[in-house]
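Pasting a structure below so you can have a look.
Note that this complex is displayed minus one protein chain, with the remaining chains in position.
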Amino acid sequence: MICSECQQRLSDYLDGHLSIGEGVRIEQHLMSCQICKVVHDDLAQIIKASRALPLHAPSPVLWQRIQAQITLEAEAKPQTSESWWGQLRNRQFHLTLSFPQLAAVAAAFVFVIASTIVLTQLSTRNLSSVTGGDPNSLGNIGRPLNVPVLPEDLERQVNEYTNLVNKRKESWDPKVREIFERNMAILDMSMDECQQQLRRNQTDQVAFDMLRMAYQKKLEILQDFAAIE
Amino acid sequence: MATQNKAKGKRQEAKGNAVLTFSFFLLPLSLLLLLFCVQGQTASPNQFSQSFKVSGQPHLILDNPFGSVSVRPWNKNEIQVLADGLVELIKAEQAGDNTVKVETRKQRKLEIVNFTVNVPTSCSLNIRTISGRVVVRGVSGEIKTQTVDGDIELIYIKSKDVDATSNSGRVTYLGDLVAKGKYNFHSSNNAVDVTIPATASFRLTATSLRQNIDLGDFKFNGSSTGTRFTGDYAGGEAILNLSTHQGSIHLHKK
Partner (left out) sequence: MPDGAISELIQVTIEASNTVSDLELAAGAAAGDVRAFERLYELHHRRVYSLCLRMLGSAVEAEDLTQEVFLQVYRKIGSFRGESAFTTWLHRLTVNQVLMHFRKRGVKLEQTTEEGDFTNVVVVGSERPEAMPIVDRIALDKAISELPPGYRTVFVLHDVEGHEHEEIATMLGCSVGTSKSQLHKARMKLRQLLTKKV
């Protein structure tokens, strides 16, 4: 066995992933090759040390930040006793069906799903394509068919980056913070105006295009500022 | 009397000698001082200069959060990057034969770095700043430039593909519209000001939420909803999109 072959296999050897025959060949090579023995010992040391690495602690204020966010979310959530849906969810069900019964249920399920898909496709075939909106998406159920919808992912990303940047901006230079806040305010104003126009006329394509553009711009700017170290 | 005059003469001679001796040492000192000052001006520690030889279709990618970027064409097959400011933040490297990437590290503190870049005329550009003016002159490669807070000026451009957007900066374009070219100019909150030849042929879509659209002397074959105008001019060969949320749109004939 040559050294390169041995060293390529050392991790698998140390983790016990080699066959007995391969393991023996490695051992024999290690007995006669000082170089590979040194590498083997070093890797073994790294593996052992990695398993005993200490835990690190974040700053003490982290819990306060989490607590503040939880308090906000708890206040925003309506206080209700467990709904029937919650009770249903928590209840445990035990099903005892024979195999033919199970097969019949599965077949019926597949039939229902397939029919739904076919019928939905037929009814949405005549929809005009809408910028940024999927006529078949859940967001469109209940809306008039030609009302455009923002991509969910875009809004979610904007919210996530906003949270991230808001946490970080306190440590920025005040001038940097001012630039950020001023430009965010501009985009928020644009979005408000677009949304007002859309409330007046849900099918206003221009307002929708500009709203989508504002979201996109906001995301790009948030990503730029999120990269500030 | 003669002795007194002799003594006086000797004193004067001594004085003269002293002055000469003093000057003898003073002059080189002055020269040294002058040299130091001159050297001090030309060897500033806050300047950056790096050149990259390029071939084929050159491409510059430059990301500078705070500070201006000025791009000029020249007739060498080189991209020369010059900068001043906190130049330790700059990273410039060549990727392949024809791409140069320049990046200024983003920091919490506002550190300004101003760039001047000389590029071959056909160079394509991708430039981003957060708060910094971008000026590009005389380039014919594709241009994509974005700022958050800086004005964008594209002057004497003859490119086939231009995309310039700013959130609160003014966007100005003075250049051609090449047949089958695509041109996109946007400012969320400031003016979009475009000057093109009277002989241009383009399809225009101009969108302003506040209905602030001034089409200058151009007479279109088109329609308007108030917030959006769409129309063809002289055959509609290039695509020109102008948009703003709260700003204004101005179209001029060169």
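Structure notes:
Just so it is clear, A and B label the chains in written order, and each chain counts residues from 1 on its own.
In this text, a residue touches a chain if its C-beta (ideal position, glycine included) is under 8 Å from a C-beta of that chain, and two chains touch if they have at least 3 such contacts.
The shown structure was predicted, so the numbers you read here are calculated from the model rather than taken from an experiment.
The undisplayed chain touches these shown chains across the complete complex, A.
Of the candidate positions A:R25, A:R168 or A:R182, contact with the unshown chain belongs to A:R168.
One of A:H17, A:K175 or A:R199 touches the chain omitted from the figure, and that residue is A:H17. Interface residues of chain A facing the missing partner chain: 3-4, 7-8, 10-12, 17, 34-36, 38-39, 41-43, 45-47, 49-59, 62-63, 65-67, 69-70, 73-74, 157, 160, 164, 167-168.
As a working rule, only the chains that are shown with their structure count from here on.
Between the CA-based centres of chain A and chain B the separation comes to 39 Å, rounded to the whole angstrom. The part of chain B that touches chain A in the complex is made up of residues 65-66, 105-110, 128, 130-131, 146, 148-149, 165, 167-168, 186, 188-189, 207, 209, 225, 227-228, 243, 245-246. Residue ranges of chain A in contact with chain B, taken from their complex: 171-173, 175-176, 179, 182-183, 186-187, 189-190, 193-194, 197, 206-207, 209-210, 213-214, 217, 220-221, 224-225, 227-229.
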